[in-house]
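Every protein chain of the complex appears in place save one, which is left out.
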Amino acid sequence: MSEADKNAVWNSAITRIAPNKVAVRGYDIAELMGHVSFGSAVHLILTGQLPAPPIARLMDAILVSSIDHGATPPSALAARTVASTGASLSASVAAGIMSINRHHGGAIEDCARQLKAIADRSARESLSMDEAASRSLVAMREAGERMPGFGHRLHTKDPRTARLFELAREAGVDGMHMHAARAVEKAFAAVKKSLPINVDGAIGAILADLGINPAAFNGIFMIARAPGLIAHVIEEQTRERPMRRIDPVNHGYDGPPPRSVSQ
Amino acid sequence: MSEADKNAVWNSAITRIAPNKVAVRGYDIAELMGHVSFGSAVHLILTGQLPAPPIARLMDAILVSSIDHGATPPSALAARTVASTGASLSASVAAGIMSINRHHGGAIEDCARQLKAIADRSARESLSMDEAASRSLVAMREAGERMPGFGHRLHTKDPRTARLFELAREAGVDGMHMHAARAVEKAFAAVKKSLPINVDGAIGAILADLGINPAAFNGIFMIARAPGLIAHVIEEQTRERPMRRIDPVNHGYDGPPPRSVSQ
Amino acid sequence: MSEADKNAVWNSAITRIAPNKVAVRGYDIAELMGHVSFGSAVHLILTGQLPAPPIARLMDAILVSSIDHGATPPSALAARTVASTGASLSASVAAGIMSINRHHGGAIEDCARQLKAIADRSARESLSMDEAASRSLVAMREAGERMPGFGHRLHTKDPRTARLFELAREAGVDGMHMHAARAVEKAFAAVKKSLPINVDGAIGAILADLGINPAAFNGIFMIARAPGLIAHVIEEQTRERPMRRIDPVNHGYDGPPPRSVSQ
Partner (left out) sequence: MSEADKNAVWNSAITRIAPNKVAVRGYDIAELMGHVSFGSAVHLILTGQLPAPPIARLMDAILVSSIDHGATPPSALAARTVASTGASLSASVAAGIMSINRHHGGAIEDCARQLKAIADRSARESLSMDEAASRSLVAMREAGERMPGFGHRLHTKDPRTARLFELAREAGVDGMHMHAARAVEKAFAAVKKSLPINVDGAIGAILADLGINPAAFNGIFMIARAPGLIAHVIEEQTRERPMRRIDPVNHGYDGPPPRSVSQ
């Protein structure tokens, strides 16, 4: 029985701490360790539910897909800039985390909300999903709005997107948001616009189909990107001189050459 | 061939970005997705090496072990305090990340460094590990220093510690740091001090035996704790009124009752 | 002639930097030093205009009025909590700055906007300011909204408020926002509510009457509070032990006894 502590001034429903006992959303943490992946534990702590193994694998894949995108995103630049002044690892990483907002990572949530609106419209107005998508895009264009989560500055065919949808289908996930996402791609193609769904849009569609609260989507992106930010800060601290001017565009890669997991 | 871009002003060895191609430490990200857990990808991005499956499982377990410890740690309190003023999710989480420093999470690195010093002394002075541990603790006591990573305010037998060592042994990890850790526990017991290794100490010993750079240990704790911080911020934003006084001690748990993974 | 640098990728209108020359909004910084107070320079950098001496004195008084409010505000608690983990001075102060948001300091801007709405209504609907205030408060009450900038948890007669209005009048400042503020106080009194304007409301009314952009008001509060945050962090670092539980309510004052400027 999970009644609240009687003397408590306030309560939290996340983790119960007692002598020699730590339980996350009701699960003994020592039992979770070794039994579930970190992606599974992320799903648990954010939704209250431990996912089935295929969903856990999908959660891990979503986190892996966003672990880093090089040194040009503002989160990496902010973290490196702060690190170059002699800041600690945690302060530098925090500057990177603070950069994950509406315009950086926010398309995950925004795209999911637009896809839901399209799916809702399809149901409400008894339109096909394609028709609902098409009409919604026209309305957005007339209002001067852009559809978030579609198109990419660099990637015309984002390698992460196809893989995410493949893994989602393998996990049996293919709900109204993913359906709406395909309808949007078709609607763009019909007007000769090459605006395929990007990695943010794909993650938004999948997380929404998993039933996760959109308010947590940017948080999932923060979790995913934290290792990348840490790697950038440590590299800045160990490889560059303090207070250098960090060119946000003209930098290259000199790490390991291409290699394969299966080797 | 991994030569650096000729026009680049500076280089990074983390992630190569090219049109329709993202490769982390040389591995195509689309190939990593679905093949490796997030713990495995964390190991890759921080060390440059993809771990064998048992080590990957251990990395996931380490991350799971530190995903949350309730609302009393300063990182959770800082994140909730900032959230209560109306801050964004990312700013609130950043305040929590900034709280991970020498005194909070730092015992992971500090313990690993002390264990290494004991193991080095054992080798250098041709002492048994037990003798080296015992002499080092005497020296620390005389210098007024505490051994980091041993003893816990609340947990006399931390449930996470035994499980971590068990998983490490299952993964074939049992190097000089873990050996030194057991010697320290014995040395404390010999002088009637009940100061068992705690979760920070256990993680420090294992990560050091895995050969990971100690400068990254606090970063691994940040990755692990990020989901907990996000859960606390969302709970604060949705369940509490703005600007409340957050009692750091008198709060309880009213989440799901105890349940088991195997159910 | 202020034309932009021809080769510049982008421009800023704040400070011109050239060898042996620094000019803020056009003024040589060496000439400003010793001639204007910091409050005056704050006005200059945020508005582009150097204020007349009485306004400069008022700006300094506004900054002084908000320099600290003890250890209970969330900005001080966040800064102390982060400091207690071993964070640097700048990271700890940053956590305090991040706490200045809609619910903490935000009443300065929100009150100014509501006072403007009341003044605009008075003009638009040809109502007396008292009548406009009274009707607006009724509408807010019916909509379940609170008037920001009025009433205080602790101070029934905030000592800073009367002094601010006195200094404003001495500087010849008494525009529509201050007029509307008095009308709101009267309207509250007429319905037997003791909700005098508080320090946030007074600052909001005065800054708005000075013609400063409301988007900068929270920034002015950050400038004012920065010294207090720094004092709290240094006190935490030098006087308290790391990782202590910081009671947000039960703390006292043991500094210098009451003394007077004129002594």
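Should a chain be cited, it is by its letter among A, B and C, assigned in written order, with residues numbered from 1 in that chain.
Definition applied: a contact is a pair of C-beta atoms (placed from the backbone, for glycine too) under 8 Å apart; a residue touches a chain by one contact, two chains touch by 3 or more.
Here the structure is a predicted model, which means the values were calculated and not measured.
**Q** Of C:Ile55, C:Ala119, C:Leu137 or C:Leu167, which residue touches the hidden chain?
**A** C:Leu167
**Q** If I consider the whole complex, including the chain that's not displayed, which of C:Ile29, C:Ala123 or C:Ala139 touches that chain?
**A** Here the residue in touch with the unshown chain is C:Ile29.
**Q** Can you tell me which of B:Ala91, B:Leu164 or B:Ile246 touches the chain that was removed from the display?
**A** Considering all chains, including the one not shown, the answer is B:Ala91.
**Q** If the missing chain were put back, which residues of chain A would it touch?
**A** Looking at chain A, the ones touching the missing chain are residues 72, 74-75, 77-78, 81-82, 84-87, 91, 94-95, 98-104, 106, 242-243, 245-249.
**Q** Of the residues in chain B, which ones touch the absent chain?
**A** 87-88, 90-91, 94, 98
**Q** Could you list which residues of chain C touch the chain missing from the display?
**A** Spelled out for chain C, the touching residues are 1-17, 19-39, 41-42, 45-46, 48, 50, 57, 60-61, 63-65, 67-72, 88-91, 93-95, 97-101, 154-160, 162-164, 166-167, 170, 213, 215-216, 218-219, 222-224, 226-228, 230-235, 237-238, 240, 244, 246-247, 250-261.
By definition in this document, only the chains that are shown with their structure count from here on.
**Q** For chain B and chain C, what's the span in angstrom between their mean Cα positions?
**A** Taking the mean C-alpha position of each chain, the two centres sit 41 Å apart.
**Q** Between chain A and chain C, what is the separation of their C-alpha centroids in Å?
**A** Once rounded, the distance between the two centres reads 37 Å.
**Q** List, in ascending order, every residue of chain C touching at least 2 other chains.
**A** Within chain C, residues 87, 91, 94, 98 contact more than one other chain.
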